[in-house]
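Below is one structure. I have some questions about it.
One chain of protein is taken out of this complex; the other chains stay put.
To keep things simple, chains are lettered A, B and C as they appear, and every chain counts its residues starting from 1.
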Amino acid sequence: MTKDAFRGATGGRIDRSRPVTFTFNGRTYRGYQGDTLASALLANGVHLVGRSFKYHRPRGILSAGSEESNALIQLERGNRTEPNLRATQIEIHEGLAASSQNAWPSVETDVGSINNVLSKVFVAGFYYKTFMHPQSFWMKVYEPVIRRAAGLGKAPAEPDPDFYDKMHVHSDVLIVGSGPAGLMAALAAARTGARVILADEQNEFGGSLLGTREMIDGRPAADWVAAAVEELRAFPEVRLLPRTTVTGYYDHNYLILAERRTDHLPRGSAPKISRQRLWKVRAKQVVLATGSHERPLVFADNDRPGIMLAGAVRTYVNRFAALPGRRAVVLTNNDSAYAAALDMNDAGIEIAAIVDLRGHAGGPLAAEAKRRGFRVLTNTAITATHGSKRVTGVDVMMMNGPGEDVIGAPTRIDCDLVAMSGGWNPAVHLFSQSTGKLRYDDELSCFVPGVSVQAERSAGSCKGTFDLPACLAEGAATGAQAALAAGHGDGVAPAVPAATSVAPQPLRPLWIVPTTTPVGHGKAKHFVDFQNDVSAADVLLASREGYQSVEHLKRYTTTGMGTDQGKTSNVNALAILAKSLASPIPQVGTTTFRPPYTPTTYGVLAGRDVGELADAARVTPMHSWHVAHGAAFEDVGQWKRPWYFPKGDAQGTEDMHAAVRRECRAVRNGVGVLDASTLGKIDIQGPDAAQLLNRVYTNAFLKLDIGKCRYGVMCKEDGMVMDDGVTTRLGPNHFLMTTTTGNAAKVLEWLEDYIQTEWPDLRVFLTSVTEHWATASIAGPKAREVVAELAPDLDLSPEAFPYMSYREAVVAGVPARIFRISFTGELSYEINVPAQHGLHLWENIMRAGEKHGITPYGTETMHVLRAEKGYIIVGQETDATVTPQDLGMGWVVSKQKADFIGKRSYTRKDTARSDRKQLVGLLTDDPNEVLPEGTQLTAIADGHAPVPMLGHVTSSYFSDTLGRSIALALVSDGFNRMGQTIFAPLGGGKTVSCAVTKPVFYDPEGVRLHG
Amino acid sequence: MAKYSIFSLLRNAASHHQNWDRAWRDNRPKPDGYDVVIIGGGGHGLATAYYLAKEHGITNVAVIERSWLGGGNTGRNTTIIRSNYLWDESAALYEKSLQLYEGLSQELNYNIMFSQRGVLNLAHNLGDVREGMRRVNALRLNGVDSEWMTAEQVKEFCPIINISKDVRYPIMGGTLQRRAGTARHDAVAWGFARAASARGVDIIQNCEVTGIRRENGKVVGVDTSMGFVKAGKVGIVAAGHSSVVAGMADLRLPVESHPLQALVSEPVKPVIDCVVMSNTVHVYVSQSDKGELVMGAGIDAYTGYGQRGSFHVIEHQMGALLELFPIFSRLRMLRQWAGIVDVCPDASPIISKTPVDNLFINCGWGTGGFKATPGSGFVFAHTIARGEPHALNAPFGLERFNTGHLIDEHGAAAVAH
Amino acid sequence: MADTLLRRGGAERFTQAVAALSPAAGPRLAELTPPGQINLRGRPSDPKFVRTVGGVLGCVLPLSANTVTSAADVTVLWLGPDEWLLVTPPGVETALVARLREALGDLHAAVTDVTGNRTRLRLSGPNARETLMKGCALDLHPASFKPGQCAQTLLARSGIILHQIDDTPTYDVYPRRSFSEYTWMWLSDAMAEYQR
Partner (left out) sequence: MLLINCPWCGPRDETEFGYGGEAHRTRPADPSGTSDIEWAEFLFMRTNPKGAHRERWVHSHGCRRWFNVERHTVTNQITRVYPMGGQVGGTEIATPAAEQAIEAKEPKQGSRS
């Protein structure tokens, strides 16, 4: 194990009493509790961590936060591996294993770097201009190569062993970011008693204060932070969420937070805790204190390992006591880098030079730098950098007045670290997501929040306020106002602690640092987007070719499209584009920031909606019996319905066809029972109940006698079949409507729509009783015997209890509703009991039916039996294009009624055609040939595509009853084709001929069901 | 206009890429107007202009775009291209489009990266299976490649997919169209723009149409933020904004605009080499050339022009996604956005003449517009040039809403028994 | 006659393991014997209706949203502007339905026995609220949802009626019967984190 040679002897927020060992690219290193992977690597002198996306150039660590675009690594192995994680955010823990990605065979020697040699050709959008010939090469050669080259890290190959969950929470004030502004806002809001949430993406609160050495109230800022957090903890209504990134800001102040709960712990060490949690917050008010991101400078070969953002270097030395180098050159266009230089110097880093792009370096910081004897070069540029896997030195030259060219001869300055600062971009991402409009501030040369749209306020550097005392004051005021707006406190800002102000000198917006050759001409590259290898030359090329909208620029060059979404590159790219168009930056505009703020795992977005909780499985009261008796189930919407009941014995288990034939035989010759509990049931009461039914069904319902049942079809206004079912009159003003299983909820909502909006004058109440009633349908010649035994007091004679009528009786000791209706064509009774007695009823039916060989049957048998009778199934015989007339059910469409839903549409030209697709029966010439459902039908036996089609097979089964196959089909002009032969081309040259028949194959007179 | 090729690339590399032409000319409206003005600079509008010039010799054409080319659904979709539609009318139209795509890179001399990696449509219940079989058979007879696959064959074609029977909605099979796939969406817009521009079409960006001028029932031009633009004929190709633009000519449409959301993951090395779609659980996923997993979500219920949808739509989809692809759980969503799709009651487009003389409309593509881009432009150009629909778009006229002859592509809902 | 003994719950396939879900720490979950349930519809703007119902039930009909009233043998949950759920001890519902129908006579109202429609799960104890918050978007903070309040809402993928009983807190969760197993599975999964 190597010793961390680049670690300061003292200081930092790391716990030196808790060393941590981890591996990177197979080598073991030492860090401390409190280190990030980046800080620990730097402390070990490791700068080369990855290779860039396109040119595979060596890359190091750029930043110290979530804006990192270079240091992307593959974390862990096997089922917990993760690609593209930012080394700057990973908290190290014992045994952590990380490795570089997008490099082969190793990050040290990567053959992909050949691309760098070809980079002159591989410019922005080059792939749109080539790889077109020969055409066949695209899929075979070019694309596979391009795809293999792309893609950064690797996806896991195994399922995720961890789990994720979610939490809904409401708050008065949600504060995003815990820097000086955020913490003050939290204190101000919390003290009013408001419900406050404070979220920060880092592992501890304090934001920028953790990386600087500011004083607040005369003590180190860190102490003030600790005290503030202490105070916040004491408020019962305050929720503190560290390690929590606010990723999305949606409409109506709905925000999404992703909390990392176990990622900082050794893997698998907290099995009961979700790995990550998604907080879904509905906030009355939001305070954005999201800080700002430092901008890199765009100079020649500004991408070498060891070239870092000055603020990041400052954070590494102060917060982690990690030394990113021994001898540094600082390049800046503003004051903040001087503060960094001073801290670096205090930490023992030699400042070889401060290269200031500005003509004059004034202000207290510059003064202090000079006092310390730093070499300060003004109006000077870095024109070249040396070293390959680590920067070894830079060339500097004087610039001309406008800073467009350099003069004189280059001077070389040796260094192992370049700290750059191009100014700061407020982190306006969430503000932009909230649909607030951005404003460009010429003085600060950055975008700041403009007009708010939602109940939200910005405070601190995310608003362009960079001075510490101002941040604290703004936070205090904003927190108090937000609380007041949420109904708490008086809006008066609390007292603000004292801090010293550094009046910053104006920065110099020099978007391209000149070098000895024009941009794009020499070998040097001025990188704008490090991750996607987009250089200033690419931006200018895009502009030249006419890709001049920001969006075109983004899409053509891919700048800002990487995993960092352009946090460090967007403004530089935009500014260079604006310069090339000679138009002001705000006129060229900025791109809209989209959620999420940082990448968010699919796991946490899915939460617990996976595995057995992926979706509710609705089950009937008899479900446990079905399971115990080996039923195979069919998904019908969310319902689990028994599909068939295979019989098993030592020899094995029946397949579906055997089971279904057995079940059909039982129903036709003996007795069977079906669990029909899933059918929709709507209780309809009120003086206008009959009137409502009369309007929504195509047939007449006013005169239905009490105790009688009637089949009805419902259509939409466009005349197409929507649902069907049997409705029974229970009393003068009382009906029970049944619907199909899949449409139960839809039909109820649809009916409510009409009575609440179109016909509010109708006095009628609808109540869903779908789940109140458990339903067993006993069908077959022996059904009467079984029911007789269960309901001894009930007269079952056909005269007393005829077909399509209803009785109430006690069945198996339970008060029940019995409907004599049939979907099988057999004598059948539908027995309904309250669901809590459903299993009791079912068990009793099985007992009573035993001597008659009663057979439970499932949906498949039900389908066969109803098809033999030509009964339709909505959604199988129909799609959204079928009328009742098309189904040969003109008899169910009233000619007398002046109006009912759908009636008007039947007279439209196309709907009135007589040659529409109509429901017919099909009998294959070969009785053993069962046509696959969905088979298309043609008038000619053979013919090559396109072959005109007559229609398709909607249902098809082998009928045990008839000893042959049967099918239902929708066929153009079908009613006029009775007796004709049509054809079913099955593919593979096989064509089956079949005869068009009426769709009723069994007992057309209905003798059996009246029996 | 210089031809794109590896040679031109090398030549320009030598001169530091200083000498490339503009991809397309950026015009201001001509004072004396145009034979045809196309409102909307998306893929469909640009394709229409291109085919007007190429197929009908009409080159005095302007494409007027409110913002930047391809900034609407062209630049926001999930880039899926397929022609496996149920009804004959649709299959014919989308197949024409797919065939045009097959040679488009070469025709436009712009690599649109059409990747015919195959599109799988999954079946999760008996209703899906029935529907899938119906589709496969219809397509075969229509001469469109399409095949039925068992769950095992699905697994073979897409090895990372989970076909376990223990999941909530197991995969019972699926349909496959091998010629289908994805393309680079921006490149389609840019390629058509470049080719149209090369044939003399004017491309006018950042120009908003504010009115459609008519004189005695005849269109004479459009008012824009750059002034009045005289036009012999006007074609509206405004996707989500169709109702708004058509309203300028007092034309009411049977469309509603809804947010349709999409998202991409961080780029990863190749992990899925086909397109997988499941209408039942609303998962549409493919992997881009860059390595991003591109996903489409379900359409938001409410109408909207905000190019934002509701978060729960994404949440709901993710559960289903991880059921199909458990290994995606630790991957991350990088970016999420929405387009505005104009949806017709029958989920089929309108490519039609209008009651207003010389005014034509092309809209209602809903979630399916990108795949139709060249085909749509081809038939719409014909419709504008001849004043009569092409045989392929004759069934897609506005009249169908009066006659009831809808082309319902919703597909049958799950069986209701 | 049907006695309560053969009343079946909706999550019995799971409640066998109920002991496991009554941990030392954390919330407790149990399925209670399905109570009698009656759906009542009528116009609150009709004083006669309100009076009549109040008379039969022995308590006033809750007219403000999301509130609950109760008498000896009945708890009345507000479901909507003209809809209520009457919850009774098992077996009492049949008689009550008859009494209500008789008393209401020709008034435009509807009384429907819906005892089978829903089951009743009771979630109680420390972190019961947090357990619900994992799948319920209602603001369950004591300041906005208190004992004596009820709501029809969503818990994960299941519609439920939620009734807060006391500030232990104890909640009664009424899922549709067919969702009972799912709701049980979901709740026991959500509370696992809080169990020792």
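Operating definition for what follows: contacts are C-beta pairs under 8 Å (C-beta built on N, C-alpha and C of every residue); 3 or more make two chains touch, one makes a residue touch a chain.
Treat the numbers as computed from the prediction; the structure is a model and nothing was measured.
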Contact list for the unshown chain, restricted to visible chains: A, B, C
Residue in contact with the excluded chain [from A:D490, A:D761, A:E799 or A:E1005]: A:D761
Residue touching the undisplayed chain, where the options are A:K154, A:H521, A:K708 or A:R908: A:R908
Footprint left on chain C by the chain that the document does not show: 43-45, 63-66, 79-83, 137-138, 151-154, 159
Positions on chain B where the hidden chain makes contact: 241, 243-244, 252-257, 301-306, 308, 310-312, 345, 401-403
Residues of chain A (touch criterion as defined above) contacting the omitted chain: 250-254, 280, 282, 435, 453, 717-718, 745, 749, 752-753, 756-761, 898-899, 903-905, 907-909
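Rule of thumb we're sticking to: only the chains that are shown with their structure count from here on.
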Geometric centre distance via CA averages, chain C-chain B, whole Å: 49
Distance from chain B to chain A - Cα centre to Cα centre, in angstrom: 22
Computed distance of Cα centres, chain C from chain A, in Å: 33
Interface hub residues of chain C, defined as touching at least two other chains: none
Chain A - residues contacting chain B, complex: 53, 80-84, 120-121, 123, 126-133, 135, 138-139, 143, 146-148, 150-160, 162, 164, 248, 250-251, 254, 256, 280, 435, 518, 520-521, 537, 541, 544-549, 551-552, 555-556, 558, 561, 563, 565, 594-596, 599-603, 605-607, 609-612, 614-615, 617, 634-637, 718-719, 723, 740-743, 859, 862-863, 873-876, 878-881, 905, 908-911, 932-936, 938, 944-947, 949, 952, 954, 985, 987
Residue ranges of chain C in contact with chain A within the complex: 1-2, 6-10, 12-13, 34, 39, 41, 82, 94, 108-110, 112-118, 130, 133-139, 141, 144, 156-158, 176-179, 181-183, 185-186, 189-190, 192-193, 195
Partner chain C, residues of chain A touching it in the complex: 165-170, 195, 272-274, 280, 282, 608-609, 612-613, 615-621, 623-624, 627, 639, 678, 683, 685-687, 763, 765, 767-774, 810, 813-815, 834-840
